[in-house]
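Removed: one protein chain of the complex. Kept in place: all other protein chains.
Naming follows writing order (A and B), and every chain is counted from residue 1.
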Amino acid sequence: MSAESYVADLCRRTWAMTWKDVRVELRARERLNAMLFFAALVLFIFNFALGPDREKLREAAPGLLWLAFIFTGMLGLGRSFQAERENECFEELLLMPGDRESLYFGKLVGNILFMLLAEAVILPLFGVLYNLDIWPWLPGLALVAVLGTVGFSTIGTLLAAMTAHLRAREVMLPLLLFPLTVPVILGAVHASDALLAGRGLADAAHWVKLLAAFDIVFLVVCPLAFEFVLEE
Amino acid sequence: MTKRATDPLRSPDSAGAPVVEVFGLTKVFGGTLALDAVDLVLYRQEVLALLGSNGAGKTTLLKLLSTALRPSAGEGRIFGQDLRKERDAIRRRIGMISHNHHLYEDLTAEENLRFAAIMHGCRADRPAITKALGEVELERQAGSKVRTFSTGMKRRLVIAKMLLFDPELLFLDEPHNTLDQAAIALLNGYVAAVRSRGGAAIVATHNLSRAFEMADRFVILRDGAVRYAVAKYEGISIDGLRTLYARYAEGGDEVPEAAPSAERPVPRA
Partner (left out) sequence: MTSPRSAGYVGVAALGFVAAGLYLGLVAAPPDAVQGEVQRIMYLHVPSILTAYLAYTVTFIASIWYLWRRTPTADAIAVSSAEVGVAFTGITLATGSIWGKSTWGVWWTWDARLTLTAILFTIYVGYLMLRSFAEEPQAAARYGAVVAILGFLDIPLNHLAVQWWRTLHQPSSILRPGGPSIALSMLVPLVVNLLGLLLVYAYLLATRLRLEQIRQRTLEVRLRGRRG
């Protein structure tokens, strides 16, 4: 099989997998609703927890934003193999001929899309609730959001597949995911902080590079590892 | 006296190299021996029934043969390809019909087929899918969500999927559970069609009458090991099969000979 046809096949299968996940989600609408509702809840609770001090909220803003993103993302990841679990389709995945990487990428793209969608709703809501002017910084924030979401989702998708069968999976997924994605959280928060404080992305260039490096490393390692997670 | 599972079907229908050849196939899960040195040979145009009660190892054997699991020990070849090393090549030529449908309930019949076909690498265009749905009489439900289907309809959709895959070797895991007569007839018809076109099938079931209808050979498993093997051409009747089943699948009798050893199959007569 030539290189071009391999890549074409990979893309076709990835797209089929992503499309399937998106279709299932749009029909059932469980995951997205849960994520959005939870995000709104988190934003409200932060406000109550931190009190009315405007300055305190402004300082904590980037951290709060990414807390909302991360927890919402976690919720979505926990459900990413829900359809397979409920419909007992894991065995079907095992029986599919062809590479395992496209199965991983298909799931990954779906997870990234859902998380980005949730973030696209959370961000303006955040701006409104906390009275922050996010619009001038939107391109930078979007870039950081994409880099962070991709990084978080690469390991998240792999771990979601792993914990899908486990007892106590609601505990194991966060327990494994959080320490591994500390670089993403730190990087995203600091870069967002530089943006929202008006210092510009150049000030946080090393953080952005760290995010990119993280993404690249795990975009390579995770698809390769997926085969071992999926089957014996 | 006791036929081994490796004895080929001595009838003019079977021809050519074996479709399935496994020796000493063993599977250990943690501390449990799920399959114990199973030998099996299957030729084209044969349907083999794996009989046994729950926990006998039928599903485990099917999963090993369909490459869903890796053997702990033993060797196996499907279409001459190694069970451990050439799994991808094997997967392209097999199909599984299970009592778990492996269908996405929130997708329509057509969407399920298209997804499965793309992932399997076979024809996934609309005409092919419509044709497959037509052959199982589900064209009118093409756009309906699988959630609305009865069990019989779901099983028919799986058969439509198989029509698209066009496998040479079919695995069936308790396929007759909760099916009505029409669906059973359709399923049996499909298996017979695969058989007559030169394919083969392995059916795992505890339903002896169904097994007797469909299969040419019967292998009785208990506690992960082959306890008895018999072929239809030897003149066994359904009652004879029931007696053997009661004795070897459920009773306490041990097989008079030692457990089947890993032998090469007897040369074809």
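In this text, contacts are C-beta pairs under 8 Å (C-beta built on N, C-alpha and C of every residue); 3 or more make two chains touch, one makes a residue touch a chain.
Predicted, not measured: the structure shown is a model, and the values here were computed from it.
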Looking beyond the chains shown, say which of B:36, B:110, B:174 or B:216 touches the absent one.
B:36
Omitted-chain contact residue, chosen from A:67, A:172 or A:197
A:172
Please identify which residue in A:3, A:49 or A:182 touches the non-displayed chain.
A:182
With the missing chain put back, which residues of subunit A would touch it? List them for me.
155, 158-159, 162-163, 165-168, 172, 175-176, 178-180, 182-183, 186-187, 190, 206-207, 210, 213-214, 217-218, 221-222, 225, 228-229, 232
Touch list for subunit B against the chain that is not drawn
28-31, 33, 36-37, 259
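Throughout what follows, only the chains that are shown with their structure count from here on.
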If you look only at subunit A, which of its residues touch subunit B in the complex?
9, 12-13, 16-17, 19-20, 23-24, 27-28, 83, 86-89, 91-92, 94-98, 231-232
Which positions of subunit B touch subunit A when the two form their complex?
63, 66-70, 88-89, 91-92, 94, 96, 98, 100-107, 111, 114-116, 118-121, 145
